[in-house]
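First comes the structure, then the notes that go with it.
A single protein chain has been omitted; all remaining protein chains appear in their positions.
Order of writing sets the chain letters: A and B. Residues in each chain are counted from 1.
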Amino acid sequence: MSAPGVSAPGAGPRVPRTRVVLAALLRKELTVELRSFEAVPAMTLFSVTTFVLFHFALSRNTLSGDLASGVLWVTLLFAAVLGINRLFVADAEQGGFDGFLLSPADRSVLLYSKALTLLAYLVVLEVVAVPAFALLLLGPALWPALPGLLAALALGDLGIVVIGTFVGALAVRTSVRDLLGPMISLPLLVPVLLCAARLSSPLLGAGHVGSLPLRWLATLALYDLVFGLITFAVFDFLLED
Amino acid sequence: MAVLAALELRGLTRRYGERLALTDVNVSVAAGQTLAVLGPNGAGKTTLLRVLATLLRPHGGEAEVLGHALPAQAWAVRGRIGLLGHEPMLYRELSARENLALYGALHAVPGTQRAQELLASVAMERRADEPLRTLSRGMVARVAVCRALLHDPELLLLDEPRANLDPAASELVEPLIGRASGRTRVIVSHDPAGVLAEADLVMGLVRGRVALLAQAAQTDPQALAELYR
Partner (left out) sequence: MYGKRLRALALTTFAALTLTWVLAFFWAPDDADQGFLQKIFYLHVPLAIVTLGGFVYGAVAAIMHLRTRDSRWDMRSYVAIHLSLVFGVGVLITGSIWARGSWGVWWDWSEPTLVSFLLVMLLYATYQPLRFAIEDPERQARYASVFAITAGAFVPINFVIVRLSTAYLHPRVLGNISGNLPGRFQVVFYLSLVSMALLWITLWRYEMTSKHAGAQLRALRRRLSGEDEDTQPRRSAVPTLGVEAGAPR
């Protein structure tokens, strides 16, 4: 005897395919962000405002080389930290972790979906922030530096995503999540900042665009890889109640 | 009629730091039966439910859910359990339909037909496409019931299920989560008289220990009231 529309219990769990789960989670992230605008607008606005702050703090109209590279990357980093703080909040507050943990889905898929989401936030951020930077503060032209800069941004973003997903998951279910997030992620992001800034500064040099220093490219890539593996290995332990 | 035990707990223990949240819980629940768990606040009822849901690991003793030992075989059991807790476990920015689509994907429930049927049976079809934050708590509770049943679980874990439902909603939801559904159920409740009517077994928890364990038919409501003293 069953209620209408209910099949007989006992069918057993079907394990869903990773692709399907990932797509569903990403769709959820996109929908929630588009409807609530919690992360991306704040990150973007923050970055533009920070450029203005730097203008007044440094009393400079244009920047180039090391200084330009540094200002750009520090601003991106702080904006990213805002995004990291919001990354897991909806899930923690609306019972999403439990709902996911109760399902037979592979738990790593949550890691992938959050990492991809943070990456998406960063890409949107940079689409606004980099041109804004070129407009407001950058002395040399942006266009010739762009290919190299895109490579630096890509690898830097990867580093931010790896560390950010890890720290976001770690900090979200603590009592002072907005404080712990930056406190823990910033030291871990220093190597990323270091490599990305060294990568970018010859590109933004006054006079001519230098070439991409491969040494920093390789170092950054390796750092991303190592911490990517570590995050993958420990993520499960962060999800449990 | 030989029935395989759906739930078998032997000496189940769960710590909270240096304290014990659950101590030496023993019970056996046959398939299709209903276990009611009662007790004062802080007795460990929700902890017990969360252990059964595989969300918390047992720290001692043995727990077998649907024939599989926890925590080693928790993976085999996930997807066969439906949990209805205090929180609806739904995203407020998404609509009922979108939430169920998400959970359907997580549980590999094919298509949207089942979600559709469940929404219809709790009379939420009309407002299924509005974000949950625009709905009243009772309506969200009804959608939560749909979420808990979407994957057709064999075991239902209900934490004060009537708490957010008005009488009309309770009636709608009864064939899905009530005795007639044929599923094994564990209900946590604060209503001794009400829950006795729909339970086979009754367990009273006080400070993490089993103070009472008996057949519901043979239990006097007075004895249950004693638990709360």
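Keep this in mind: contacts are C-beta pairs under 8 Å (C-beta built on N, C-alpha and C of every residue); 3 or more make two chains touch, one makes a residue touch a chain.
Worth saying up front: this structure is predicted, and the values here are computed from it rather than measured.
Residue A:L170 is the one among A:L22, A:V71, A:L110 or A:L170 that touches the chain not shown. If you put the hidden chain back, the residue from A:T44, A:N85 or A:T219 that touches it is A:T219. Contacts to the hidden chain, counted on subunit A, fall at residues 166, 170-171, 173-177, 179-180, 183-184, 186-188, 190-191, 194-195, 198, 215, 219, 223, 226-227, 230-231, 234, 237-238, 240-241.
Panel shows subunit B; residues 15-20, 42, 57, 59, 207 of it touch the chain omitted from the view.
Throughout what follows, only the chains that are shown with their structure count from here on.
Rounded to whole angstrom, the centroid-to-centroid distance between subunit A and subunit B, based on C-alpha atoms, equals 37 Å.
Contact residues of subunit A toward subunit B in the complex are 1-17, 20-21, 23-25, 27-28, 31-32, 35-36, 90, 94-96, 98-105, 240-241. Listing the residues of subunit B that touch subunit A in their complex gives 50, 53-57, 75-81, 83, 85, 87-94, 98, 101-103, 105-109, 114, 117-118, 120-121, 131, 147, 149, 151-154, 175-176, 180-183.
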